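Please find one structure pasted underneath; my questions will follow.
As you look at this complex, bear in mind that one protein chain is not there, while each of the others sits in place.
Note that the chains take the letters A, B and C in the order they are written out, and that residue 1 is the start of every chain.
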Amino acid sequence: MAGRMLLAGFALLDRQIVDRDGRMAGKVDDLELAEPDGGGAPYVTGLVSGRGALARRIGGRLGRAAAWLSARLEASGEQPGPIPFGVVRELGNHIEITLTREDLDSFELERRLRDGVVAKIPGARHAPE
Amino acid sequence: MRLSDLLGQEVVTEGGEHLGRVRDVRLVQDGPLLGTWGAAFRVDALIVGRGAVLARLGLTRDTPSEPDLLQRPFGPFRRRRPVPVPWDRVVEVGDVIRVTDDPTRRSPGG
Amino acid sequence: MSQGRRSRLPGWHGGWPGGRNGKERDIDATILLRSEVAPARPRGVGRAAVAIALLVTCGCIQPVGPARTSESYRAKATTTAEAGISAAESASLVIDGADEERLLPPYTAVLLSELEDDAGGAASTFSGIQPPSAEADRVRADLLDRMADLQDALAELRIDARRGDLEALADVRPALRDAVDQLEAFVEEQG
Partner (left out) sequence: MKKLSGIALGILTAMGGFVDIGDIVANAETGARFRLSLAWAVVLGVGGIVVYAEMAGRVAAISHRPVFDLVRERLGARMGLANLFASFFITLLTLIAEVAGIALALELVTDVSYLLWLPLTALLVWLVIWRMRFEAMERLFGLMGLVLIAIAVGVWRLDPDWGNLLGSATRPLVPAGEGHPTYLYYAVALFGAAMTPYEVFFFSSGGVEERWTRRDLAISRANVFVGFPLGGLLSLALMASTAIVFAPRGIQVSHLSQAALPTALALGKVGLALVIVGFFAATFGAALETALSAGYTVSQYFGWQWGKLVAPRDASRFHLLVLGSIAASVLVGLTAVDPIKVTEYSIVLSAAALPLTYFPILVVANDRDYMGDAVNSKLGNVFAFGYLVLIVVASLAALPLMIATRAGA
């Protein structure tokens, strides 16, 4: 059976992930592939976002610096898992998922900055009027 | 394995021919079912060739449609259009990606 | 510092990093920190950026540099005198405007004090240049004298303007005119 065909690098990689509330939830920094037990071609099991995935792709000194920075800023012990492809709702200009961004490992830094800094500034709770 | 383990890798045939680097990976949606999404995207072929920057800009893209932009000014570069190498030709993914020799020149292997 | 400073901009032609993504695989972030990883092609870009940043921040591009010869010393003297004339001409426009009550006092004070700074800056930059000969010594003393007259006139204008006394500006006109004539004569002599 022939299904939809697309180019991973063009249609998936570096695209914007949008969560179920319409919030931006990071970029697709890499794709997780798995090889089926019985052998055969690997298939895409998840979207990798944030957490040094980008640094790994950039490589070189710049990549090392970025990896160091992201380890400092985002590390939290356990290895972050990719976003399972099963939660993808739609592929288009953006990649929509059925989770909220708060469920994602990559949200940790944003949460810390929000709770630690931004939410404490008066007026942070409402959009400008 | 991650997509970035494939992208940019040198592709060499068992006969020692350098085919170029992996510019993109073609996926077909006929893998196992995943969550509410449906069938997974399976790796169908490696798009191999030269001209990294142009490929990245989408100027030598093969499918599904091409930017009009490349029709004229980048026309000359299209001759170096990347070619798909079906996944079933891949023997090993390591420092380079080793693939079987081109079945159109020899009998199909592996 | 004029000759030696044409920085070579190392690596400027380094170009953009190409598509080498995915060169190192199965290395986690911690190993990335110390291991030998892919050839760092963005280095050229980085160096160029640093070079530009340095160029910009240390402000090494200045209109008036050192003088090797009497010839270039005189050229610098002319540039300095012209900067003085520019400030003086601006100031005389300000006096005209104030005369016709077209200017607001705070604006007038700011503008005049900036013109004073311009003239003072040009003079002090010039006085910091080592004169290459005895003849250049005379040029130096002559020009700095004339610039000092101009600075005095501009200072007087600034003082009046800061007091909000725009009517008094016109009184300085003769002194300013005189300073301009002196500087123009100087440019003529040198040119």
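Here is the rule we use: a residue touches a chain if its C-beta (ideal position, glycine included) is under 8 Å from a C-beta of that chain, and two chains touch if they have at least 3 such contacts.
Quantities reported herein were computed from a predicted structural model and do not represent experimental measurements.
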{"item": "Residue of C:E82, C:D149 or C:D178 touching the missing chain in the full complex", "value": "C:E82"}
{"item": "Where the missing chain touches chain C, by residue", "value": "6-7, 9, 16-17, 19-21, 42, 45, 49, 52-53, 55-56, 59, 61-63, 82-83, 85-86, 89-90, 93-94, 96-97, 100-107, 109-111, 114, 118, 162"}
{"item": "Touch list for chain A against the chain that is not drawn", "value": "10, 14-17, 23-27, 29, 49-50, 54, 57-59, 62, 66, 93-94, 101, 109-110, 113-114, 117-119, 121, 123-129"}
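Simple rule for what comes next: only the chains that are shown with their structure count from here on.
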{"item": "Centroid distance [mean C-alpha coordinates] between chain C and chain A, Å", "value": "49"}
{"item": "Touching two or more other chains - residues of chain C", "value": "20-23"}
{"item": "Where chain A touches two or more other chains, by residue", "value": "56-57"}
{"item": "Parts of chain B lying in touch with chain A, wherever the complex brings them together", "value": "1-4, 7, 23-32, 34-37, 39-44, 47, 56, 58, 61-64, 87-88"}
{"item": "Chain B contact footprint on chain A (complex, rising order)", "value": "1-10, 12-13, 30-36, 40-45, 48, 53, 56-57, 84-89, 98"}
